[in-house]
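What you see is the complex with one protein chain gone and the rest in place.
Think of it as A, B and C in the order they're written, each chain with its own count starting at 1.
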Amino acid sequence: MWKSFHQFASPPHFYRLAGYLIPWFGVAALILILVGTYGGLVLAPADYQQGDGFRIIYVHVPSATMSLAAYTLMATAAGIGLIWRIKLAHAVAAAAAPIGASFTFLALATGSLWGKPMWGTWWAWDARLTSELILLFLFLGYMSLRAANDDTGKADRASGLLAVVGVVNVPIIHYSVEWWNSLHQGATIIKLGEPAITGDMLWPLLTMMVGFGCYFATVLMIRARSQVLQRERNSRWLKDL
Amino acid sequence: MSGPLSGFGVVLARDLRLAFRRPGEMANPLLFFILITAIFPLGLSPEPELLRAVAPGILWGAALLSSLLALDLLFGSDYEDGSLEQLVLSGHSLPVLVLAKTTAHWVVSALPLVVVAPLLASALYLPQEAWGTLMLGLLIGTPTLSLLGAMGAALTTGLGTGSALLSLLVLPLATPILIFGARGVDLAAQGMDPVGPLYLLAAILFLALSLLPLAIAAAVRISLD
Amino acid sequence: MLSDFLHMGGYAGYVWGSFGLTAAVLLINLVGAKRQFKQRLAFVRRRMAAEDKT
Partner (left out) sequence: MPCSDGTGSEGMLSKDTQEILMQAEALELWRGERCLFRDLSIELPEETVLHVSGPNGCGKTSLLRVLCGLSEPEKGEIRWRGRSIRNDREDYQQAFAWMGHLNGFKADLSARENLAFSVSLRRKTDNEVRNNILDQVGLTSAADLPCRVLSAGQKRRLSLATIMLSAARLWILDEPFTNLDAKGRDMITGLLNSHCASGGTAIVAAHQELGVEQRYLQHLEMEDKS
């Protein structure tokens, strides 16, 4: 197993493989997202309580899921990079950060757009939105630390360490915010309304989730390739690009 | 070269001696803590009901910010004069040495807060029953803040980014401490049993004590590379 | 029929706002990633060429 893992981790191999996979994942993402959107906006019935407003779920939930998935992937890649000194893993971690931050921002924006008709305010200290906000700060901290280091090697290791420590803290933060939010569960604050998800409401959501996943893979591989180029300096294989 | 912990005492003693050589600087976190706590009543209103309600949040928020205040000096001055290099190459286990430095920083910047806390609590009309919980909560919460802060300081040493980036890195990670600390005091103020949040603070402290020194040592090595 | 669809039961602004924003952010990310890659590739090619000459 170790041989193949190491062989896969060699930059030229990853670079070519990614080049091959990007169009496939790109097309899959496009189709899935379009079908999911059509399903969510047209086919799915309106929610009896929130009417058509609930359709924002089809972008909010996938974004929120992807934001956490991106952070976890980033921290795992950084951990691998730190432990086994694999530069490719650091390249993947560096590539995952901007996309993760964008998904987190999307989750916050769509969450507040969804909250406005429900609560009448753009922002309410709902447990999930607050966790999402802290996750955004974790991403911003990661990216600013990476930007503050001019040497790529040092930037990789410093931000990698922050990501690993951060990922240990994410569950703690999540549950402390849930705990904090449940204590103030006065009548005024309704948890982000969770409409009852039935069959024909559910499949578009799953489609959107997989679509967002494929999109994430696409952009991750594109960014990872440029990170690989940045770290390979002048190895021979670059010559025949 | 006796046991692995022998370096701990030596570094702790040096850092404390250094801190006491500059008593003015040593008082900064304490003054900052008092200043912040004084500002809120000015910003809100002198009216006891309101202040009593927000007292736990103000006190804990002020404690969090004060413990971050003197952090960029923790490794910064050693980095500039080269003693950080000597520490890393001293042949002692680096996590133990950075734990010693962090302990010295905690003793100098966080302990005074615990001592002064009841004074400020009374200024914010916090009921007397909650003072004990406040002090105990600060006692077991601020070490984690110092450890998290030390890691942020180690990561940003030598980058010349000052405490702005340091706070951005540390504050998100410190939110659970703030939540449990303030909630504990709030429960005690309402006469309820605050033992739950205090246990959670203690649990986080032990997690931090066991893992963070390793991360801080790694961060120091990275910034010295 | 189309106008009902666009009206989104009164939530038009929020629903289309969310979907529009999502599309925009996804597009910006994709284009940004592509451009960064193109620039980095060009840089590497230029440096490789320069090195061959020396």
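Just a few scattered comments:
Throughout what follows, a contact is a pair of C-beta atoms (placed from the backbone, for glycine too) under 8 Å apart; a residue touches a chain by one contact, two chains touch by 3 or more.
Since the structure is predicted, the reported quantities are computational estimates derived from the model, not experimental observations.
One chain is not depicted; across the entire complex it touches A, B. Of B:V10, B:I39 or B:A164, it is B:V10 that touches the chain left out of the display. Checked against the full complex, the candidates B:E47, B:E85 or B:D193 give a single residue touching the omitted chain, namely B:E85. The chain not displayed touches subunit B at residues 1, 7, 10-11, 14, 17-18, 21-22, 77, 80-83, 85-93, 224-225. Listed by residue number, the positions of subunit A touching the unshown chain are 150-153, 233-234.
Methods note: only the chains that are shown with their structure count from here on.
Distance between chain centres (mean CA atoms), subunit A to subunit C: 16 Å. Between the Cα centres of subunit A and subunit B there is a gap of 32 Å. Between subunit B and subunit C the centroid-to-centroid distance comes to 42 Å (mean Cα coordinates, whole Å). Listed in rising order, the residues of subunit A touching subunit B in the complex are 82, 134, 137-138, 140-141, 144-145, 148-149, 151, 153-154, 157-158, 161-162, 164-166, 168-169, 172-173, 176-177, 179-180, 183. Chain contact summary for the complex, subunit C toward subunit A: residues 5, 8-11, 14-15, 17-19, 21-22, 25-26, 28-30, 32-34, 36-37, 39-41, 43-45, 47-48, 51-52.
The residues of subunit A lying in touch with subunit C in their complex are 37, 41-42, 46, 51-53, 55-56, 59-60, 63, 98-99, 102, 105-106, 109-110, 113-114, 116-117, 215, 218-219, 222-223, 225-226, 229-230, 234, 238-239, 241.
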